[in-house]
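The chains shown are only part of the set, and none of them has been moved.
Chain naming follows the written order as A and B, and within any one chain the residues start at number 1.
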Amino acid sequence: MVEICTIGGYSEVGKNMTAIKSGDEVVILDMGINVAKLINFEEEGNDRSTLDARKLINIGAIPDDTVIKEWGSKVKGIICSHCHLDHVAAIPYLADKYNCPVLGTPFTIEVIKTLLNDEKFKIRNKLVAVTVNSSYKLGNNFEIEFINITHSTLQTVMIAVHVKEGTIIYANDFKFDNYPVLGKKPNYERLRALGKENVLALIVDSLYSNSERKTPSEKVARELLKDVMLGTENQDSLIIVTTFASHLARIRSIIDFGKLLNRKIVLMGRSMFKYSDAAERIGLVNYSKEAEILAYARLMKKKLADIEKNRSKYVIVCTGNQGEPESVLSKMADGRLPLNFKQEDHIIFACKTIPEPLNIKNRAILEEKLKQKKVRIFSDIHVSGHCGREDLRDLIKMVRPQYIFPAHGDKHKLMGLAELAVEMGYSLGKTIHVMEDGKKITI
Amino acid sequence: MVEICTIGGYSEVGKNMTAIKSGDEVVILDMGINVAKLINFEEEGNDRSTLDARKLINIGAIPDDTVIKEWGSKVKGIICSHCHLDHVAAIPYLADKYNCPVLGTPFTIEVIKTLLNDEKFKIRNKLVAVTVNSSYKLGNNFEIEFINITHSTLQTVMIAVHVKEGTIIYANDFKFDNYPVLGKKPNYERLRALGKENVLALIVDSLYSNSERKTPSEKVARELLKDVMLGTENQDSLIIVTTFASHLARIRSIIDFGKLLNRKIVLMGRSMFKYSDAAERIGLVNYSKEAEILAYARLMKKKLADIEKNRSKYVIVCTGNQGEPESVLSKMADGRLPLNFKQEDHIIFACKTIPEPLNIKNRAILEEKLKQKKVRIFSDIHVSGHCGREDLRDLIKMVRPQYIFPAHGDKHKLMGLAELAVEMGYSLGKTIHVMEDGKKITI
């Protein structure tokens, strides 16, 4: 008898958290925030430093873990699938309640350390880095296996929770990318092997369950980027690329094409520094050898004054892909940094706008400012890090779970995955369970 | 004084034809049909064989060249930019009126020969194959230059018409593809060189003038195709790919990935045969060495009976990407060919649906039939062969024409290009002329 509690991320996209109980022991999978809600709350004039967990739960910014209050002492570990904020950023607020370690891949753990450091939070939990494609024993009942998978950041894993009743696979945030620009290919062999054993349940990413496609490889994003960086009339233009700071493979491509253009590459922005620094600390990349990385305004300003005079010799990679008002790109557009855009500077958005009202607004405002400067804009130079319906079909074929729990979405997305599962022979309310936040089920 | 007559393709997408008069001599650029109108007319029960030019003009299927009646004897040449039907397929009906040669690249000329042969048409015009990136003198006034460019078929050219008043560049149907899978890259050097001389006018493709992007390379389509051919659970599935028969680069990619899968490749369908045969006759490809190419039903049926038994050993490349009722794929879906689809056969549409009512209907009907068979469908594995707004901006920057004539579109598309040109400093009604079919203008 296994009990699953769908704490967060089953009624909305964001603040993912799930708990699994076997015998009298529990593990927690992911502990994330709802980024938009946190920022909106701050924008309404509230100060982050005054926010404690209870308040954050009330405004819906972090998962409401009071639903597992009576499981508290039984929790043997908090296991993180990857380093994105909607999966790890509630750790500073919630982890301390549980007397257990936090597990993640080495890169994930480095990012968590940075988070804790930034916010000056202290938690008692031990941080344990577990290698990709290896296992770790927790308590008497759990063996936790990290299966390498691809996503829009490094060292992402599917988590196989082995208990005596069978295996639960937690597959939030993944794509099947056979040509990743950085990192290994998905570990299909292991998934297929599990499929031949006893997979009790699959908890699985529904974000694009309604998109009838296979998500293209990061290689495609690389080709799109090559097209706009190497194939346009940009000889005399400054080139600025903005992307997700945690998307180190994308930054790899930008650096590569910048070099082919014989330009110097400068990474700008605090989070640009943080993620590449975290990756450098564990030897995943070495971007500081190939590019200047400037985290702080003073240094950026000095550099920009130089770039202004030599605009055809530089590629700037900076924060601001979602139009964040305090990002480097927004500050440039506002004239708050010493760089004047010229008519034909190229601004490349190597990203898509995350469909949150806040991001939509910020991006639209940023783009309007950029258009007034008459720069050239190349948008959506991007492919997603999340699986489409056809990838989901392939995953289900590989691991053949007894039960399916759609996750990582609102009801409509969860129902989309349920629709696919019905097509594949599963049965609503029997072998497919469409849950809500804060519910428990025994299988 | 140069006179331009916008005969066809300026009030709709289709039946492209333009005439240019310098002194007392005229050249015609392209002579195409409106494919949808021709087919709709046939579907309404009319028989193609009874159609003469006058009737076809009346139903809007071919350009109304009576507007240049008084120029008839002055025409020194008919020059085709590439082999697509909306650019060459009115030649069998209209060319014979003009006592002059038909010029095109070798591949274009081979396709025209096939067209004439098919329809049992005889025309008196000499067919002249002119090499890409070379020039040809016509009459006393014209020097015709073929500038290599990329598109969704082979040996496409921009046509530079040099007259004493300057150069008119005819740039219909192109993209700027720096990584073409087959054929050479665009001849940017020549375009830039022309830009430094006297480009009087640019007649230019408006199809996607309202799409604010650079069109991605065919390389991207190749990567998308690789993802779905090599990265899905298709070990036991029959794989069928359908694409445009004239898109020989796309077929190249399909063959390549089919081989990597250790499968035999079979091309099926009459037009699949025709275009690859035309390309083979002049040594551009040699697909018949790498694949079986079956044009006729009898041979296809025999082969399909074998494929049925060995579905994991074949990749079929066939006609039907627009859902044409008499295509190979539609016949399979109808059960008119000896192949029974199985639940998880993979059907890959390496194309997009051309936004014509006829195609939309046919594709929707085909897809519904396929869904009933429960096969897996991968759609839109494709990138366009037409330039977006940012490519158009680059072209205008390169060639710096005095006058711009938006072409290849309805009024809305032409106005989209005009909008771009205004942004770049051109002036509506003065240096930008938005024309209609059947109008003349002197510049």
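By our rule, a residue touches a chain if its C-beta (ideal position, glycine included) is under 8 Å from a C-beta of that chain, and two chains touch if they have at least 3 such contacts.
The structure displayed is predicted, hence computed values, not measured ones.
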Full complex stoichiometry in copies [only 2 chains shown in place]: 4
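What we mean here is this: only the chains that are shown with their structure count from here on.
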Centroid spacing, where centroids are CA-atom means, of chain A and chain B in whole angstrom: 42
Residue ranges of chain B touching chain A (in the complex, touch as defined): 176, 178-179, 212-214, 216-217, 219-220, 223-224, 226-228, 230-233, 374, 376-380, 390, 393-394, 397-398, 423
